[in-house]
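Provided herewith is a single structure, encoded as structure tokens, for subsequent inquiry.
For this depiction, one protein chain was excluded, whereas all remaining protein chains were kept in their positions.
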Amino acid sequence: MALNIPDIKRIAHLARIEIDDAEAAQTLDKLSGILSLIEEMQAVDTAGITPMSHSQDVVQRLRDDVVTKDNQRDVFQQNAPAVDSGLYLVPKVIE
Amino acid sequence: MINHSLKELSQMLAKKEVSSVEMAQTFLERIQKYNPQINAYITVDADKTLTQARAADAVIAAGNASALTGVPIAQKDIFCASGWKTTCGSKMLENFIAPYDAHVIAQFDAAGAVNLGKTNMDEFAMGSSNETSYFGGVKNPWDLERVPGGSSGGSAAAVAARLCPAATGTDTGGSIRQPASLCGFTGLKPTYGLVSRYGMIAFASSLDQAGPMAKSAEDCAMMMNVMAGFDERDSTSLNHPKQDYTSELNKPLAGLKVGLPKEYFAEGLDADVAKVVDAAIAEYKKLGAEFVDISLPNASLSIPVYYVLAPAEASSNLSRYDGVRYGHRTAEYDDLMDMYMKTRAEGFGAEVKRRILIGTYVLSAGYYDAYYLKAQQIRHLIADDFKAAFKQCDIIMGPTVPSTAFKTGEKSGNPVEMYLQDIYTIATNLAGLPGMSIPAGFSHGLPVGLQIIGNYFDEARMLNVGHAYQQATDWHTQMPEGIE
Partner (left out) sequence: MEWEVVIGLETHVQLQTKTKIFTGASTAYGAEPNTQACDVSIALPGVLPVLNKEAVACAVKFGLAVDAEIAPRSVFARKNYFYPDLPKGYQISQFELPVVGKGEITIQVPETKKQAAYEKVVGITRAHLEEDAGKSVHGAVDGMSGIDLNRAGTPLLEIVTEPDMRSAAEAVTYAKKLHELVQWIGICDGNMQEGSFRCDVNVSVRPKGTQALGTRREIKNLNSFKFMQQAIAYETQWQIETIEDGGTIEQATILFNPDTGETRAMRSKEEANDYRYFPDPDLLPLEVTEEDKARIQAEMPELPEAMKARFESEYALSAYDAAAITTSRAVADYFVETVNAGGDAKLAANWVMGGISAKLNAEDKIITDSPIEAKALALLLKRIADNTISNNAAKNVFEEMWLGNADVDSIIEAKGLKQVSDTGAIEAMVDEVLAANPKMIEEYKAGKEKAFNALVGQTMKASKGKANPAQVNAILKEKLS
């Protein structure tokens, strides 16, 4: 599954990372190296093997439906790049 | 004082031979002196540290001290600490002041330990040399031209150069053990789920695990007593009974069955490193351990599997850095899309971007089964290998890293070569098993680590195995030259 420059640009766009042509070429080179490393997996027969998401066979613990969080907006918004009237500001969202 | 163990420091404080404030000041002065050279710390805040030290002194004076009360500990800058700048080694979080405490930070606070500062690291813990940090690389105190390893490179250099008595780290594919090996000290990655990940900035959620980095196994045991424990805020935290990790330190090793995986001694292992590991094995034989040959047939697939799973999880975990609620936002943009694209292009470094792109690619439509699902299946095979191995032995030993510390810049142009640093450590992360590295000697003046892998929740035994060796040898007490 060889990558090309348009693939890199498509992936970068999906990941919302701006990338110029020079960077895309460099990235293609490095990513291709990593992908060929990954390709070693394809030699393994994994038919019937259960995929492993977690190292322990445990199930989800459930939380009681009780309010435990109070309003910390002012503290949290000290880290925000742009706020107005308690709202986080972003360039206009078009639906 | 700088070479004392945590236990000794604790006793000095208890006997009032030194105050917590004085102890903190000693290390702060060392940091001031050596950090410009080594770059182990990103953030040092003497006021905050000394305020905590004064509080600790009051607790000691009141007779309410516990084991680590008043002892200064360096914290990897991946842990959110309320009021502290918490950068994760990234420009993205260059000015992020954490508004809450990670579980690990809260546990140390509750134990009365003093936060000495936030240590340097590879950006978002992605790296094996600490060269990907936005705040500059860290120097290996044993040879300033070399890297300390990574991603917990700042903590590693700080422990090795005695810029702290002990530090915390995190390990996703070897980020505690590899730097422990390269910088000559003891580092433990616990069983996945033993230490809460709450407040620890995520790299690859199913692999990330915090652990202690200190001079000795005994120090690590004392830190584990603070760090381990169930936390309801982390769904993957395991409700394992609390235990005292120091309680088994002095058990004799006679009859201990140690497995040596043949795959860990095959091609790729530096011959000098192999000699050091062999010598350590010989020492263990003297201590009464018995050795058996074992095989981990799928271990060689650890790296491919890891470089699918970790980037996949990371690509998603790092989507929250979008310039909306906190963190870097680009200065100029045309619209929302432009803001996202520029913010993330500027805020992340090259290696982080590479991993986000790999992760995005392997999860994208049409590739999921061939990459992600396949990797999860092989992950299962790797875990099963260990399960079978632990039927034959109690402990697995081998090298931590195939070689010693390399020179800054030597591997940074070739990610694949860099990734091979973790060839012996990654499998334990995939299986969720605990792994430890202890200093076992030197090769051309550079430290070599011995890796000790235990079964799930067998940290106490691993620490016992490490401690017994450290009672018989003095590799762990050695200090780099040129740093007094």
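Per-chain residue numbering starts at 1, and chain names A and B are given in the order in which the chains are listed.
Note that a contact is a pair of C-beta atoms (placed from the backbone, for glycine too) under 8 Å apart; a residue touches a chain by one contact, two chains touch by 3 or more.
It should be emphasised that the depicted structure is a prediction, and the values quoted were computed from it without experimental measurement.
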{"item": "Residue among B:71, B:195 or B:312 that touches the chain left out of view", "value": "B:312"}
{"item": "Touching the absent chain when the full complex is considered, from A:24, A:38 or A:90", "value": "A:90"}
{"item": "Residue in contact with the excluded chain [from B:188, B:296 or B:324]", "value": "B:324"}
{"item": "Interface residues of chain B (partner: the chain not displayed)", "value": "79-80, 86, 88, 93, 96, 98-100, 102, 197-202, 204-206, 232-236, 312-313, 315-316, 318-320, 322, 324-326, 336, 340, 360, 363-365, 368, 372"}
{"item": "Hidden partner chain, residues of chain A it touches", "value": "14, 16, 53-54, 58-69, 71-73, 76-77, 82, 84-95"}
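Note that only the chains that are shown with their structure count from here on.
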{"item": "Distance between chain centroids, defined by C-alpha means - chain A, chain B (Å)", "value": "23"}
{"item": "Contact set on chain A toward chain B in their complex", "value": "1, 3, 7-8, 11-19, 27, 30-31, 33-35, 37-42, 44, 46, 49-56, 58, 60-61, 63, 72, 75-76, 78-82, 88, 90-94"}
{"item": "Residues of chain B defined as touching chain A within the complex", "value": "95-97, 99, 192-193, 206, 232, 235-236, 238, 298, 300-301, 303-305, 307-308, 315, 319, 322-329, 333-342, 344-345, 348, 353-354, 356-358, 360-362, 364, 367, 370-371, 373-381, 383, 414-416, 419, 430-433, 456"}
